[in-house]
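Shown here: the complex without one of its protein chains, the others still in place.
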């Protein structure tokens, strides 16, 4: 159980780029970061509207002269401070991730970035090299993977409780973009424009969550071949997609099915994962996140509740609220932020042995997400054909 | 509401081939047929073991000398009777459907046959021609499509309550064949052998239910292209499959996803259908068959209960139990059997006008199911490629 | 598994009083009776409107001159026939049950009667004496108790899988009478009038189902003390109730809570039962009747599905559809009707030993239901005080 005790030597001096008042994404970062004594918000360039951003930062308790108009200003000023920011979260539109991340790393600042990380694997590799050169951490906020029952699934798979994995079925759909984008908010507009969103809409926006979670639960599986069929039901979103199905053949013979959509009218079920093995299956959805369905063929179906003593140690270790008390998405983000803080702290301490065994969504996770997107787009653009995964 | 009152002039003299004591499939036919005064069980060849079949028939109230050893005996003897059987249900393994159906039709007997109807579309066409020549009905027992909420969905689609259909998502999976077939019962053995099952296992066994139900709900949609990826996780089942995903492109631009599996370990959820339109979605599962989920984008999700006055007339007309009282699968079969009886009765009366407008799963439904299977197999055997639907 | 094979020597000649075209209750009786070759509908007085009743009977396949205007006519005429009715189902308003049942028994005819059986325990005792004198069966249609998972619960309790029973929590509520009765149908009007309904509305109409099912599952428990708090939220229903809570203290120290209501606006959950023991609990609802929730303290919750091999033999023995296929309310009624037929058959054969061990809802079940109502009314009318159960 996590109880908020500090697990690193001292709080990290933390800043944000983006995440201001006009959206709710910044709150997810802050509610994740500010629980365990691991981060202290000391600076930010919160908003394209500099004045609004400054007002917002003050309301978060950031001193006025560390509320900057741009990320460039932030880097320039903080770099001159003895106690300047050590780590900055990037919660801006996709197309800015690469340039901001590079600039931060160049300035010796650790980075925590929204997904999808960048536009191309090549960009990821460039950033990876830069981060390694600088000895810095790049974390990626795959927020759902902090949930204790995700780690229960991973532990059950690792212990062979499911048998050989045969089928992976994943879905992240909603209907918020079922209508056209005439009156859509900014966050929709930049997400449906290739210039600002990259080569995908829903695949990158929500599909990368599915893919990374499957990597956490099934680290031993690799994709051999993949087929992606995507479509924009609202034509103005072309060449991007608001609906896609991806089929995957894994190296152990398993078959994967993945569905992402933002035109699934009325659907509030959000994410759903089912991992089927030769002996048993597990199923988890963030719409009833406190429960894990565990189904052994020929036995009564079981419902496991988070925080209960019968769970695997790996799950109980990262539980915050305890049984009967709902772990919210914020608690899951808090775990992600904690694990990244521990990685940064190890870097600061020079403890590479710790980093060897330490699990968090880092540059690898971000890169693999982008690689998966590249493969999806390649298949889709060639006519939804099967391709060898590269 | 259906209350058991006879809607045809007199009960049909009914016989069965197969459906004996060793399985439960025959009970589904009988519980469907014997409710509304439409069928009277007067003869049968219930079992490959003639003595056991005779004993069984007697226990169903069939007089001993009309309990036959084989379907050939049944046809031979009943054809000589003035009050011989008028309609016979065929509940035998797939590979016998074609020959038994033809023989019955040749003898002037209406047929009600299990799905998948035959092995090839060509066989279907041959039987269709024969039935037309003889003026006989061929019904197919797609049992789930008798449920009142299936007809609620169809009515809602027809009235435009969902808007243009965009996505069809269907699943019929279970885990009863997750283990190998060493100790499997006969019913599994013939289903996994191409000689007795035809060119598919789960696609034909359970997938045809999904496909036909989608035809009932979306009669105006046609498949343009299709891709089927199938696999036998238990190698002894090859070249048949115990898992398959089928993707479909429809003529209106809609996208379909369909999953069938009998190795979905522990899964008891059975069938699930979701039809997504531009405005709203409906979702129905036979695991909670009394409820229809109706989701209008931007409004609270709705749960519709069978038998309630707010439903469409088409649904209420075929309800049997009334609100709060579960309609079981048997009630759904009863509707199917009733509709087929009404078709036979119309044939007997020479009422072709009635037949024009009367909906029941007949030779068309059977043929289209087989056509869909042929397309699936063609795609799968070519390497899960996209094919034009033929 | 029940497959429709006859388990008695020959079908019983069966008639109905009530159950005509204007309601759906008759269909429940017929769909229950006409499945297993145990009953043959040969006569009826189906309707207060004699002509409509005759037309209805004909449509059910009853010959015209055995469609009677009144139950008196039915008894008079059928008694003169060599093959007159042997058993008659009474599906009329409560206030007629006693007089019709007595008349039938006097004429030597077995009776199957709707619940609540009669108005008073004294009437029940009188009928019991008469039935014994005549050697006749009186069955009561507590239709829900035929479900296989009800018998699973009973078997689990009997085998000690729950430990000592501590808490019984039961609920049967709906909202169909949330509005006043100005435009209510006949079936509501007679149910809310003490002259025709007896001393209760919802307690008798739906509460007796709860009470009898608890007797089936917990035959060893007896009520020591009881408290009933009832109220009519629609004043015109006074002195009857549309809402009541009953608390019960059992002879083993267990505590019972029971809620009935027909003003639970919008509620479609219908019946729910939870039996809590020292070690584990079971919970069943007819809104998801295929599932039984089984919860062992400290272990993952389990969901048991009807028809699965892991169930107790008593449950599998009375399953009809098999796993994955919904058992509807009609299947449950079919079991009740079958068990009553077997009791009548044993009476006809003079097999009292069979009757000793044979379980079905008979005069005892009917009497205990009325006794429970008398106690509830006594407590409620004295101001919702605790009373010793008599």
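Letters are used for the chains, namely A, B and C, taken in the order the chains are written, and counting of residues starts over at 1 for each.
The rule is short, and it goes like this: a residue touches a chain if its C-beta (ideal position, glycine included) is under 8 Å from a C-beta of that chain, and two chains touch if they have at least 3 such contacts.
Remember, predicted model here, so these are calculated numbers, not experimental data.
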Option from C:296, C:348 or C:387 whose C-beta touches the chain left out: C:296
Touch with the omitted chain, as defined above, among B:129, B:303 or B:317: B:303
Missing-chain contacts mapped onto subunit C: 162-163, 166-167, 169, 175-176, 178-179, 227, 229, 231, 233, 243, 245, 247, 253, 255, 257, 259, 261, 263-268, 276-281, 294-299, 301, 383-386
Residues of subunit A in contact with the chain not shown: 1-6, 11, 21, 24, 26-28, 30-31, 34-35, 37, 56, 59-61, 174, 268, 270, 286-290, 303, 305, 320-331
Residues of subunit B in contact with the chain not shown: 294, 298-305, 308-310
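Keep this in mind: only the chains that are shown with their structure count from here on.
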Chain of greatest Cα-centre distance to subunit A: C
Computed distance of Cα centres, subunit C from subunit A, in Å: 55
Subunit A-subunit B separation of Cα centroids, rounded to whole Å: 44
Residue numbers of subunit C (touch at least two other chains): 303, 305
